[in-house]
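Could you have a look at this structure, given as C-alpha cells, before my questions?
For this view, one protein chain was removed and the others were kept in their places.
Note that the chains are named A, B and C in the order they appear, and that numbering of residues resets to 1 at the start of each chain.
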Amino acid sequence: MTRYMPRPALQELLDIFARRGYRCVGPQERDGAITYDTLGSVADLPKGVRDSQQPGQYRLSHGGDARLFAWANGPQALKPLLFAPAEPLWRAAKTDRGFTVETVLPETRPLAVIGVRACDLAALAIQDQIFLRGEHPDPYYAARRESLFLVAVNCTHPAATCFCVSTGDGPHAIAGFDLALTELEDGFTVEMGSRAGEQVLAELDLPPAAASRIEAANAAVRQAAACQVRTLPGRNLRDALFSNLHHARWDDVAARCLSCANCTLVCPTCFCHAEGDEPALDGGESVHQRQWDSCFSERHAYIHGFQVRPEIRHRYRQWLTHKLGSWHDQFGRSGCVGCGRCLAWCPAQIDLTEEAWAICAGSGDLEENN
Amino acid sequence: MQINPYLPHEAEIVERIQESDAVFTLRLRFVEAEMRSRYSFWPGQFNMVYLYGAGEVPISIVSDPEDERLLDHTIRAVGRVTDGLARLKPGDRVGIRGPYGRGWPLKEAAGRDVVVVTGGLGCAPAVSAVNYIIKRRAEYGRLVIIQGVKKSKELIYRARYDAWARVPNTHVMLAADSGDVFWPGHVGLVTDLFERVEFDQGNVLAMMCGPEGMMVTAAKALAQRGVAEEGIFLSMERNMHCAVGLCGHCQFGGQFICKDGPVFRYPDVKGLLGIRGF
Amino acid sequence: MSEKRELALNVPVLARVEGEGALELRISGGRIEELKLRIFEPPRLFEKFLEGRGYEEVPDMVARICGICPVAYQMSAVHAIESIFGLDPGPWVRAMRRLFYCGEWIESHSLHIHLLAAPDFLGYGSVIEMAQDHPEEVRRGLALQGLGNDIIRLLGARSVHPVGARVGGFHRAPAAEEAAALLERLRAALPEARALVAWAAALKLPEVEQAFESVCLRHPDEYPMNEGRLVSDRGLDIAIAEFEREFTEFQVAHSTALYCHHRGKPYLVGPLARLNVNLERLPPAVREAALETGVRWPSRNPFHGIVARAVELYYAMTEAVRLLEGYAVPSAPCVEIVPKTGVGYGCTEAPRGILWHRYEINRNGRVASARIVPPTSQNQARIEEDLRLSLEQFGLDRPDDELRLRCETVIRNYDPCISCATHFLDFRAERS
Partner (left out) sequence: MGQSSAKAKVAVHKFSSCDGCQLAFLNLGEGLLQLAALVDISHFAEAGAVNPGAQVDIAFVEGSVTTPDEIERINLIRENSRYLVTIGACATAGGVQALRNGVENFPGWVSAVYASPEYIKSLAESTPIKNHVKVDLELWGCPVTSRQAVQAVRDLLSGIAPATSADSVCMECKRRGNVCVLVAKGEPCMGPVTRTGCGALCPGFGRDCYACFGPSERANTVSLSRRFEGLGLLPEHIARRFLFINNAAEKFSEAGCAALEKKDE
C-alpha cells in the first residue's frame, strides 16, 4: 500500500538508518553538481536545486522552493559505491624463497542510499549481473553490495539529456528498490519494494496516501516521461551497428572525440577495469590494485607490440558497438539505461543518441527491433 | 567466505629451458600440496602467471593434463612482465591462478582426422592437445601437425616434432618464411602446405593457433578444401587482466576471449575476424 | 668589474641562480687577489615569458622559477597584481597565505638545515652519511620537512609548484576535517621543532664577526612574511615600491645571476637578517627559544644563519598551529576580480630572503612587463664579501682541502639556491 510521508518525516527515515547502523549516502550539491556523499541530515540534501543539462554542459540553479529531488542526476550515483574506482585486491609480501599473498577485502558497513533514480536501479541490475551472476562472482563488489538499502526517488524533473523512456528504464522505478518515493509539493508518496523496506516503513508509521496524492505522484512521473526529447533508434541496435562498421560517421565522430574516456567512466554500467602491481620501494611488499579503465585508454586493447584499437575511431566504435550492440550478446539487453551522463559529461559535446541515429538510420530493421 | 578468483598461488620453477633466443619454458610445481592435487586443466586452457611486484600475464598451458607433477609454460619475452619472467631461475617462484577458458574440442574430435595448424608461438597451446591425441592414438583418425615460423631458427620444440613424426598415422609439416640450408621443412607460407595435406574432408576437425592473419587465411583455405566451418577452431588472443570475464579487456565483439574462448568455433568469430579495431 | 644595468630598459632582468656554481680564488703574497663566485645557471628569461600572459597565468608561471620556494614566487606575484587591481582579499585569504608560507619555510628551512648545511658542521659529506650516526636528528628533520610539505599540500594540492594559489585568494578552501587533522599532527611535532632550535644552537659553528647590513620586511604587529615595509638595521625604511630607488642590480662577467647592491654595498637578506631586525616580533615562546640558544641577537656572525633558520622553523610551526586553530571554512576561498591597468609591486619573505616583483598590467589584464629580484642574487655580493673576510680570518695558508671546505661551508650557509651546485664547487686556488 502506498503511504504518505510529509517532508519533515524524511529526517526520521534517516534517523532510523542511523539507529540501525547504516551509513547514509545521498545527493548533495558540491562543486556545481549533484554528487552522492555521506549524508549528515536532511539539511544536506539539495533543497530547491535544479539542473540544466546539455551535451557537454551541466549547470545547477536554485529555485528557492522546498523540493529536494527536483533535478535529474549528477555525474555518478551508485557505481562508485559498489564498484570502487580504485582499490587493492590483494597484497603480496616477499619471503625468503618466494612470497605470500593475502586478500584485501574492503571494510564495509551497511549502506543506505537515498535518492536513487530508476535508471540507476536499471544500471545496478546490470552491474549485479556482471559482477555477481557470472561463473566467478567478484568478492569486492559482493562485499559492498551485501547490505545495501536503496531508497529510490522517482524522477519528476528529467534533464534534456535524459532518454530513459526510450531505453525502457525509467523514469518510474519499478523494481530493485527497498523503498520508492515520489516527491510532491509538501512531501512524498512511499512505496515499498522489499521485506527490508517494509520493516523500515513499519517503524516510520506513515498514514496511507490519499488517492489524490497518488494521482498527483503518478501524473508527475507521467509528465516526466512525456517531456523527454531524446531517443535511441531502437532497443536493440546490435545488428544495425555491426552492419555499419565502416560507416563514414565513425570518422566524423572520431574527429570530435577527445578519447578522454569520460563517457565510459560516468556510464553507470561500464565495468572495464585494469589491474596492476604497486611495489614498495624496498620491494618487500607489492599491492595488486585495480582501477576503472576504459576502452578509450591507451592500453585497453594493447597486445605486445600491437594496438588492436590504435585510432580514436576504433575506440569510439568499440564504446558504441559494445554499449548498444554486443552488450545484448553478453547480458541479454542493451548496456545503456538512458541516464544521459555520457552526453552531459562529454567535454566534446558528443551526443550518443545522435551518433546512434546517424549510424543506424537507414538500417531497415530498426522498427522490428523495438 | 566466497573464494577469491583473483588470488595467485605460489609455484616454484623446477626447471627452465631456453627454447630459442627469446622463448623459454618454465616447468612449475605448486608450492602448496593442496593446489597440486586440486589443480587440473584441459588442453588449450591458460593460466594467469604472476611475477612478484610486476603483474600478471595470460599464458597457455603446454604440459600434459595427466602429468600431475609439473605444469609447463612456454613464454616469449616481449614486454614488461615476460621480460621479467625470462630472468627467473630454477628455485624462484611465480604465482599461478587458473586454469581459465575453454580449451580444444578434443571430445568432439574423437573418431575424426585432426589438422593442427599453428604459427610462431601459437604452437605452445597446441602441444598438450597433440599429446592428448597421441596418448589415445587409436581414438582419432589421421593427425596432421603443421607449424610455420618466420625464420627457421625460431622453431622451438624440434625434438617434440621429431618424436611426433614417428608416431603412426601422424604427419608433421614445417614451414619457414625463410630457412637456412639445414631446414628440413618447406620454405614459404604455412598455407602453401594445405595443398599437400591429406585428410578425410567429411570427417575432419581443424585446430589453429597463431597470428590472426594466418588463422584467417588458413581457415578460408581449409573451408575451401571442404572442411566444414563448424569443424574449424581458433585460439584467440587479446589484452587480458582478470581472466574471469570481468575486466572487459579481452572483448571481441560479444565474446570474452577469457571465458568464451580462447578457443572458438570459426563461425562464432568469423564476422569480426580481420576487421581492424576488434 | 661591475657594470651598471641600463636603466633605459623597462623590461628588467631575472637571471636564475639556482644551479651551477664555481669559485675562483687567487691568492698572491698572502692576499686574496681575486675571488669570484661564479654562477653558470643558464638564464631562463622568465621576465620575457611573462610578457603577454594573462594575469591569471602568472602564479603558475612564476612557480617554475624555483622548485624549492614556489610559494614565495606565487605570493610575491599575487600581492603585486592585487595591488594593481586594488584588491583586498580579506582576512581568511590573508591568514591562509601566511599558513601557506609557513609550510614553505618549514620545508625549505628543514631541508637546508639537515640536507645542506648541518653535514658541514658535523663533518659529513652528505645527510646520508650523517644519518648513520645521527639517525634520530635526520629523521626529525625529514619529518619536519614532510610536515611543511603537507601544509603546502593542504592549500596547494602538491608541495612543488602547488596549484591552489590564485590572484584573489585560493582555488579551494580546505575542508574543516582536513585542517583539523593537520593541526593535530603539527601540534604533536611542536616539541620536535623546539628541540631542533637547541640542537642547531649546539652545533660547533665558526666564530666570526662581520659588519653587514640586514635587510628585510618589517610589519607593525607580526614577524614578516607577506607584508611590511623594507627596512634594515642601518636605518633603511621604505615602501616596497621604492625598492628600485635604493637597490641597484648589476651584472658581472663571471655570473649569469645579477648582483644587487644597496647604495653601492652588499647586504644580507634571509633568516638571519629577519631575526636580527624582528626578534621582538616573535611570540614569547619562540623568542624565549631564540634567546636560550645563547646567541646574542642581533648577531654579526653569518654562521648563526642556521640557528636563525631553526628559530624561524619553530616559529612557522607555532604560527601554523595558531592559524589552523582559528580555521573556518569561508563562504568563498577567493574574491571577485576586476582587472585594472597599472604597475604594482610585491615583496615577500621567501625562505632565503626578500623576493621582490614588479608588474605592469595592460588593458586586457595581460602582463606588459615584469621584473623579479630573487633573494639569492641579493645575497651574492654579501657571500663574496663574507668569503673574503672568512678566509682571511681562517688563514690563507691552510691546505687546499680545508680552504675549499671552508669556502663551501660559507656559501652553503646562505642557503643560496645554488647550494646544490656549490656542493660540487669547482674550486681553483691559484697561489703565487
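As a convention for this text, a residue touches a chain if its C-beta (ideal position, glycine included) is under 8 Å from a C-beta of that chain, and two chains touch if they have at least 3 such contacts.
Being a predicted model, the structure only gives us computed values, none of them experimental.
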For the chain not depicted, the shown chains it touches: A, B, C
Sole residue of C:Glu24, C:Asp60 or C:Glu178 that reaches the chain not shown, by the stated touch rule: C:Asp60
Sole contact to the chain not displayed, among A:Arg109, A:Arg222 or A:Arg299: A:Arg299
Identified contact with the non-displayed chain, of A:Arg7, A:Arg23 or A:Lys94: A:Lys94
Listed residues C:Leu37, C:Leu87 or C:Leu111, member touching the removed chain: C:Leu111
Missing-partner contacts on subunit B, residue numbers: 51-55, 79-81, 83-84, 87-88, 92
Interface with the undisplayed chain - residues on subunit A: 30-33, 35, 56-59, 74-76, 80, 85-86, 94, 255-262, 265-266, 276, 278-283, 291-294, 296-299, 311-312, 315, 344-349
In subunit C, positions touching the absent partner: 3-6, 9, 11-16, 18-20, 40-45, 47-49, 53-54, 57, 60-61, 64-68, 70, 111, 115-116, 119, 124-129, 131, 138-139, 142-143, 145-146, 149, 157-161, 163-164, 166, 171-172, 250-251, 253, 256, 258, 417, 419-421, 423-424
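Convention: only the chains that are shown with their structure count from here on.
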Most distant chain from subunit C by Cα centroid: B
Computed distance of Cα centres, subunit C from subunit A, in Å: 51
For subunit A paired with subunit B, centre-to-centre distance based on mean C-alpha positions, whole Å: 39
For subunit B, residues that touch 2 or more chains besides their own: none
Multi-partner residues of subunit A (at least 2 other chains): none
Touch list for subunit B against partner subunit A, complex: 1-10, 12, 31, 50, 52-56, 78-79, 82, 91-93, 95, 237-239, 241-242, 244-249, 251, 253-256, 259, 271, 275-278
Residue ranges of subunit A in contact with subunit B within the complex: 89-90, 92, 94, 97-101, 103, 130-131, 134-139, 142, 242, 245, 270-277, 279, 283, 286, 288, 290, 293, 295, 299-305, 308-309, 311, 313-314, 317-318, 321-322, 325-330
